[in-house]
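A quick write-up on the structure given underneath.
In this view, the complex is presented without one of its protein chains, the others remaining in place.
Note that the chains are named A, B, C and D in the order they appear, and that numbering of residues resets to 1 at the start of each chain.
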Amino acid sequence: MTRASRAIAEYGAILAVFLFVWWYASGPYGMPQYLLPSPQAVASTLWKMLLAGDLLPHLSFTARNILVGLAVSTVFGVAFAYLVYKFPVLSETLEGPIVVLQTAPKIALAPLVIIWFGLGLTAKIVLIFSLAFFPIFAGCLAGLRAMDSRLQDLAVLLNLGALQRFVRIDLPASLPGVFVGLKVGAVQALVGAVLAEWMSGDQGLGYLMTFATATYKTPMLFGAVLLTALLGIALHGSLNELEARFLSWNSSDEH
Amino acid sequence: MIRIEQVSKTFGQGKNSVVALAPLDQFIGEGEFIAIVGPSGCGKSTLLRIVAGLETATEGRITLGTSQLKRPVGFVFQDAVLLPWKTVAGNIRFPLDTSGVPRKVGDRKVEELVELVGLQGFENALPKQLSGGMKQRTAIARALADDPAILLMDEPFSAVDLMTREGLNDELLRIWQATGKTILLVTHSVEEAAYLGTKVMVMSARPGRLRKTYDVALPSPRTEETKTSADYLDLVGELKHMMRDADR
Amino acid sequence: MIRIEQVSKTFGQGKNSVVALAPLDQFIGEGEFIAIVGPSGCGKSTLLRIVAGLETATEGRITLGTSQLKRPVGFVFQDAVLLPWKTVAGNIRFPLDTSGVPRKVGDRKVEELVELVGLQGFENALPKQLSGGMKQRTAIARALADDPAILLMDEPFSAVDLMTREGLNDELLRIWQATGKTILLVTHSVEEAAYLGTKVMVMSARPGRLRKTYDVALPSPRTEETKTSADYLDLVGELKHMMRDADR
Amino acid sequence: KDKVVFQIDGNVVPFYAPLYAGVENGFFEEQDIEVEFLYAGASDILTNIAAGNVDFGFPNGDAVVAAAASGLPVKVVHTTYQRGIGALLAKSESGIETYADLKGKTVAVTSLGSPNYLQLQVGLIQAGLTIDDVKVEVVSSGAIVQTLQSDDVDAIVFSELRKYVLEAGGFKVNMILSNDFLPSFGNVVVTSAETLADNPDLVKRFTAAVTKSYQWVIDGNVDAALQISMDKYTPTWADQMPILSTAFTNTFVASVWQSPLTAERGLGAANLEAWQKNADILAEYDVIDTAPNAADFVVDPSDIK
Partner (left out) sequence: MFLRSLLGLAGFVALWGAAVPVFNIPSYLLPGPIEVFDRICFLFERAELAGHIQVTVLEIFWGFLLGTFTGIVSAIVFARIPVLLRIFTPLILLLQTVPKIAIAPLLLLWLGLGLAPKVVLVAIVSYFPVMTAMLSGLRYIDKSFTDLAGVLRLTPWQRFWHVELPSALPGLFAGATVASTLAMTAAVIGELMGANKGMGFMLATGQENADTATVIGMVILLAFLGWAFFSMLEYLRKRMEDRFS
């Protein structure tokens, strides 16, 4: 079997099992609709919304926020990790506070973020950033710290400038860690995007969820949840693909 | 020109400290080829690393008299140290890329070097796909790539077979003669040391110290005949004797 | 006893594939000491790795006739491979610890091995604090620790100086004679191969194939005198000749 | 003795003081009921009740109608608040006094699915405007008051009770009650159809205790109830006692907990017509698909056997 067909078979199988369990729980097992709507109901709701043009705008709104937030988080996360790595003094004074800041529950801060940054896009990006930044930062820092120290010797020898050293040695060497951070960060970005929409605004999957919850449109709620998860899976898949491309030199398998 | 003055190195502090290098003096003139021999752990690598600026001497001073300020030395590490994400060609051209040599010029140079170390056909292999000796040869090619005025080589030929080794020895001699580089080469083969060096530094173990520096009075250029000359054989014998002694 | 039947190895697939080992046959009897020589990249390491079960042969079969089922082989890797978070002593005793040897017994064994490879005083050093040769010697000590019936050594002495090397050669011979191990040793030194081996396998490059297996008819036990015997010198000469040939 | 979980809309606030006082005074104990309070949003409460996670809930009436419309087996067993307490709130200095003044202004609601949003729509229509004449922002309940305070929005449609919070914060507030043009119900006691059918006695005892609790407060014990609440449940509000006391007396006691109907039939009495009207309006404005039959999900406490 080729790679693609094997993947299709695997995912097809798992999807089938998943749908069956869901169908069974909502149908024969007798979970009521308001707790767990049937897959058919969810699918038909989604389909109707799609046809009515009520779905794609929300989906793309959320997706865009996630991508923008993730991009900003990546830039700052990697840059910050690099600074901390380069200047260990910073690590002593900053790492603790950063961690502590992170423990402040975002759901508590979300209203404050909205109060501080207004109702627009900024607040949403700030919220996503506040969630996705730290995993990327921590992953990148761990990657940098695990770097083979002999590569540093090489950089010294070749008298590389700060930029070249970063681009050509430190960044590639820390990529395994960066990807760990990105994968966790992507999930967090998603959570942040939904949370932000939950808190304010009238667009996005998160908004659909609040709306559906308040009006007991459980199929719509589950549809939005499902789409969110699909977004997450797509993001994760792309990151895996990127990782496979950028880190083939590092993986232990030989294919 | 390299001036080593009272250079010593101690690793660690207090009870756990290891004196890797006792104070050592050596003057190395422009264009000299210094071979360094000595027992394992006597501080040869440490000395080279100090000269290269990778390690700071605990005491003493190193002066490099070279005009090529930006990148004064080329270094072949004892254990290759290749960038695992770059191919053989990518590793060899790394010093060129990072000093802004035009792509075309770099390509030509890399091709030349790949041939020199006998890695034709493996230009696009990643380090993990290479044998031990192939890695080492890639590292040698990389050190030669941007033509440094000073070349520091830490047992560069330890992982290659005798034939390749002899070939590389002769190539190194040719390059040295053609370019007038200053070369410091650590080796465990006294034959190699005698064949290549204008001087041979013999070090003794724990704490590593310079036992004696031999001037090699063999005619240049050196050829296969050199290896059968009485002077050469005498020197090799003397070095071996010295080494046996040094070890005790 | 090791039976190698039509073993070949190809890395990669399609256009990018590299034939590391062409089909190779060799029977190695119990208690033999096989030295393997050949040019860099000819598949020596690959052969050893296949015998150790670290690599699966693309084709062919390896049969190990050893009763020591759990851990049939000891392996000295070409590049040491020490666990960086363990000390010298910790690394050496690793095979003992993981096979449930009592602490006390292990301690004694480690002490013995540290002395064998001349690392007294460095028991508690971490690998990063060792010189290249010291790392290699630690790896040798580790391979000997739990007394495997088959010992596979990939250029174990490449990073140590001549004196240490000769000392370790003799130690290895002594251990071999005392325990009747089967040993496969890759080396770039034909002198070493001739001095140590009961057989010498000469391999040729790309694709790596067995050129010839020499039976070494030198008297046992081998001593310093062996190295001046005519038989020995003849064999060395012949091997060198063969190697020069093999390289072409 | 029955242990029941009673899930209240929102969070611990002194507005629920009668219930806290009822527990502390032993009114539930008398009925052999031990109450554990739990908190969550209205829709969660109703889902929890339907799922059997909790025994009783105290959500707002609109949420119950929506839940009933969606087929959740929930029953209102005590119409505690006889009218809705949704209101438009604006700072006095904004000059917003009627819905007509909202033209071109920014108004916040907690969700486009909330009854408040419906109230806004209806209010605008009755003032000759439409929803497009204002800018609507959706802000979570945790932040909505602050957005009004910080002038991020000009008005909010939310609970009437927030007026007192704002006033406690030193803001002068204009308020337009939604109930005046759109009848609905504030917090009501809800249980599941199953509990009601299987254990009517428990429901009866529970509603009796609720009634007694509220009656006690109405009978001149506003300050005592608030004191109990401050002592044990809502200590952070202690400094706002005077304002709360006024609010209780002027709003809750005066017109929320009591109505002409309750004078006749006791606290918690269900006005099925009003409920039905509430449901019909929700359907008319598309908040729910079809209006449920009020008699199907509302029960008068006196009818529980």
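The criterion applied here is as follows: a contact is a pair of C-beta atoms (placed from the backbone, for glycine too) under 8 Å apart; a residue touches a chain by one contact, two chains touch by 3 or more.
On a predicted model such as this, the values are computed, not experimentally measured, just so you know.
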Contacts of the hidden chain among displayed chains: A, C, D
Touching the absent chain when the full complex is considered, from D:E36, D:E194 or D:E273: D:E36
Contact residue for the chain not shown (choose from D:V23, D:V54 or D:A247): D:V54
Selected residue (touches chain absent from view) among A:F61, A:Y82, A:F134 or A:F166: A:F134
Interface with the undisplayed chain - residues on subunit C: 49, 52-54, 70-75, 77, 79, 81, 83, 85-87, 90, 94-95, 97-98, 126
Contacts of subunit D with the absent chain, listed as residue ranges: 5, 7, 10-13, 36-40, 44, 47-48, 51-54, 141-142, 145-146, 149-150, 165, 169, 235-237
Where the missing chain touches subunit A, by residue: 7, 10-11, 13-15, 18, 35-36, 92-93, 96-97, 99-109, 111-112, 115-116, 134-135, 138-139, 141-143, 145-146, 176-177, 179-180, 183-184, 187-188, 190-191, 194-195, 198, 206, 209, 213, 221, 225, 228-229, 231-233, 236, 247, 250-252
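One rule holds for everything that comes next: only the chains that are shown with their structure count from here on.
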Which of A-D and A-B has more C-beta contact pairs: A-D
Inter-centroid spacing, subunit B versus subunit A (mean Cα positions, whole Å): 49
Geometric centre distance via CA averages, subunit D-subunit A, whole Å: 38
Distance from the mean Cα position of subunit C to that of subunit B, given in whole angstrom: 27
Touching two or more other chains - residues of subunit B: 79
Subunit B contact footprint on subunit A (complex, rising order): 150-151, 153-154, 156-160, 164, 168-169, 172, 249-250
Residues of subunit D touching subunit A in the complex: 41-44, 46-47, 50-51, 63, 66-67, 69-72, 111-114, 136-140, 142-143, 146-147, 150, 152, 287-288
Subunit D-touching residues of subunit A, taken from the complex the two chains share: 32-35, 110-112, 114-115, 118-119, 198-202, 207, 210-218
